[in-house]
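Dropping the structure in here first, questions after.
Missing here: one protein chain of the complex. Every other protein chain is in place.
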């Protein structure tokens, strides 16, 4: 029954990587809390780098400096 | 003043269906709690089927098995 | 499989009213989109009136003016 | 370490305006609570006007009446 | 920089279990996507069983039937 929401920047995440995140997060809830995987929901939000800020700056700009 | 967030997979939901969800959720808050509809906000998030997991699997894959 | 999050102020909502919100939101998703109720999750967040602002003011203060 | 999520309709918000929102929200947390900006995250969600309802109506329709 | 939100019912989760969830979710983002753990945030929301519904029913009631 748990609900997990993962927010990441939309920088080329593949379908296979998303599947790994979904499987891994579900397994974590089963292993740590004994939750029922059948009703465990995982939602991945991919956010544009203009729309994600850290340290007061857009990730778009931070990537240019790296 | 309530805030309602509805997350569904992006599988062909029409504009009219979204209007029904918005009207229905707003009415629910008015009917049950007497909330003011004028400041009731409803936000619908449509999530790609690669990004939604249940039972540890992507909905994309679950749909293929159905 | 849908996920619904309802945020309201914590002003004396009863257990029965919460049940009505849960049943009503689930029914809405079934009626409008034909979703499976068995995996429809509804989460109600009750927020303190000091922590909820509208029009730039805390609900605590707005209530005093009413 | 704070996390700020800003949801707005996707009506032509520019990259520069998003940067202003990110910088402003981060500064607010620093000024009011002395939080560390280095780990303050701001995420902006732009929502389609069909998917945002207020007063029981889609913003798409409300805009037509204005 | 990722953000993970885990919502579970408040049914006796220990501090050690929460630490396992935080460590596990952070490791998942590092392993699958190579994310920087230093700015990975995990927030656990514990929700009362009256406030969590599945299949149109409060978890409080579902627990009584089990």
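Lettered A, B, C, D and E in written order, each chain numbered from 1.
Rule of thumb we're sticking to: contacts are C-beta pairs under 8 Å (C-beta built on N, C-alpha and C of every residue); 3 or more make two chains touch, one makes a residue touch a chain.
Worth saying up front: this structure is predicted, and the values here are computed from it rather than measured.
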Contact set of the excluded chain (shown chains only): B, C, D, E
Residues in subunit D touching the chain absent from view: 1-9, 13, 17, 20-21, 24-25, 28-29, 31-33, 35, 39, 52, 54, 59
Contact set of subunit C toward the excluded chain (per top definition): 7, 47, 50-58, 60-61
Where the unshown chain meets subunit B, residue by residue: 1, 3, 39, 41, 43
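Just so we're on the same page, only the chains that are shown with their structure count from here on.
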Number of steps on the shortest touching-chain route linking subunit A and subunit E: 1
Whole-Å separation of chain centres (CA-atom averages), subunit C against subunit D: 21
Two or more partner chains touched - positions in subunit B: 7, 21, 25, 39, 52, 54
In contact (per the touch rule at the top): chain pairs: A-B, A-C, A-D, A-E, B-C, B-D, C-E, D-E
